[in-house]
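Dropping a structure here in structure tokens format, bear with me for questions.
Omission of a single protein chain aside, the complex is shown with its protein chains in their original locations.
Going in written order, the chains are labelled A, B and C, and every chain counts its residues from 1.
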């Protein structure tokens, strides 16, 4: 049995603790700076030791792995201490606030032969797995575009741009399902609050292949939307995370090019739509699959699907987006890891 | 009674002919290069003269106004001839293929004291009129963003980028409902067909005010979407053109800024949503209102809502978007008319 | 070429005239009591003779078939005259106001070897054809129920109950797609207007098989709904006539019976839902297919899919529903034709 310590038991930490317990890990420590949160944890995990000091966790030889679920600014410090204490590490996304920090975390984990995983939870969503398989099988033909909208009336955070909060989900899905990696990013956005953090923004990703990806992130939208379109030359996919049962729809549709002026006028509103198929997607909780994957990687010494390198890649895109924002939206190149 | 000539009786022309007839104009001429189309016109407008030569129209002293509903490339030539013949002119959108041409049309109309109107039909949609009134009354508070999605599986045109076909609708609505004018445009897009015309693209408009506008245009989408969000500091609007009855929804909602780290975690998924109101929008056909407005402007010598200047403004934005596309998406300034 | 006369050129007649013309019938006569309507017809069908007297049609040896599109109360009289004049007959639905009249029309047509067809247009809808094929292939397993909702804010008619206006569509679909015939009908409803005609009502159909069918008809609903559920032991169908593209959805789902009290509590909210498939349905206009079918039956002497017998069957159900309404909703038996 793997002994896990949860550092950070605020909004999201309890879910991770629950999932690790459900996956038969021993939740050995729960650590939070707020004693009131620890008391809440005591009920759910009566066997866990409680502490307000992460040092207790790092010094404990019986702890195999550390799960860091704290605000972004402490990711690097806590993650690095965990690795230096010889613990396997699951860090909540984004991996770190700067790519330099993310790279050092990767190096440290590699040097010590420890598992380093990032909590890109959507990658473990059965619907995303299914889309990856559909694309890998070539069902879509040539991929033409990827368009994601992730908007709602949420809390405007002041520590990061909206991309670090919302777009990171889309970037992690893009990284998982597309067979190509973006080579440059352009960002536009606007801030309406003190601190100047972008609350409404758009990312465009350029690829070496003839493909465009675009992400709309917005904390000020009156209607919640979580919709991704993936257009291919043969088929197209709509992923709607808010649909209770038909999350993925695969459209057997395409387009004919009009080659005469006559056709342009005659067929302007002509649609060629074929069958639509919505495959059943199992309802397994992605976070439980994430926890199980982390545990399995520890046991088998395998690299996680969302390893440090994947986490670093996304931090680099987010950093490049910041640079593009400052440069009026021009494309900023992404240099490979 | 105003005598109107329709030049171009293909896909869209018959609708304009029908609307002018319904608004009690005399449809005096129907002109099309294709005799088969003229035969079809004869039934609906038995009193109209038919011709394959626009010259017949221009030489006819009894014709007061000309309506040009031809492919974009002939707009300038036919429009200019009409004006030089002393006819009032309604030109289908976009006004012209280049801004220089558009400007010359404006000058010619001004010089001759003729009405020049562009067929930005959405401006005459009762829902758009209503949104304009809501914004003008200050109901939204400060306007934060404007986001439009106009996508479907349509015919891929080879003569123009998708922006000239789809985004022009959104640009005309933006021009009508926002109290501000954009000062620069950035465009991203991709082409998957011969000829290299953009079929999937995104426009971002920059304003001197703290506001962003963004338009998604796509001919390759598996689902038809026509949705515009307008976010304000006090209220927000959703315009869904595909909704059969509730096209406009006004959300009485807003956002609280979290000022402590504690709040960030506690309220991450907290929504503040108030009442929603969907005002009744009369079902008058926008095209009929457009026709009526043109006739009224001729009678009263008033400038149309969508006059040449409005048409020129949009052509300039579309041209700037082309320039931005060639320049890798950087912002291209829009100089005022 | 078959020469057709249209009797009744009000709301629906022009559509039938257009469809017969499109299907290469000769629209020889258009007859309406209102001369203004005839003038409107002249434009669309310049070759047609116009008359305000149906007698002109019946006396014309050159007319092969008559299409009656008049209010229900004149169906019998005009239909019978048409048959007695030796004309093939397409009667708008319902076939007649009373089953006795409907039966006499059937007898007359049979005696004279003329085609008698009723305009149950939905039977010619490609989506209905597809559902019929799916059921005929046994895809649904045992059919458990049929539930139709056809409601909207429409005009409250005073000449008939809402069932004669709306439910007749559902009854015609049931008659076409189900392999079983109902043996009794129960009706509930209410009237809120002068004349006492039911404006909101419910029909329940009993079958010899273990199957129930239910129809909700309502002229006073704030939202338009056109949704039919067909539940089978293996698969289930949802037909939503208002969906622009995915009208038919086939759900690969089923139900497990809990056999222990334990299960009842554990699985109360458990769903077993499998893949969903929305087959492409061609967009051919049902009315054109109806017109084409009528013409073909005349040519081939075949019995129409919606022949007099089908029309009589539905009138008998509607009559039985009236009887059930008067009897407080008790089941009224339907005796076979």
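In this section, a contact is a pair of C-beta atoms (placed from the backbone, for glycine too) under 8 Å apart; a residue touches a chain by one contact, two chains touch by 3 or more.
It should be emphasised that the depicted structure is a prediction, and the values quoted were computed from it without experimental measurement.
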{"item": "Residue among C:182, C:231 or C:308 that touches the chain left out of view", "value": "C:231"}
{"item": "Missing-partner contacts on chain A, residue numbers", "value": "43-44, 46, 224, 242, 244"}
{"item": "Absent chain, residues of chain B that touch it", "value": "245-246, 252, 271, 273-280"}
{"item": "Chain C, residues in touch with the chain not shown (by the definition above)", "value": "10-12, 71, 142, 144-145, 147, 149, 151-159, 186, 188-190, 192-194, 200, 202, 204, 210-212, 214, 216, 218-224, 229, 231, 233, 236-238, 249, 251, 253, 255-259, 261, 263-273, 328-331"}
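Just so we're on the same page, only the chains that are shown with their structure count from here on.
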{"item": "Whole-Å gap separating chain A and chain B, where each centre is the average of the chain's CA atoms", "value": "38"}
{"item": "Two or more partner chains touched - positions in chain B", "value": "none"}
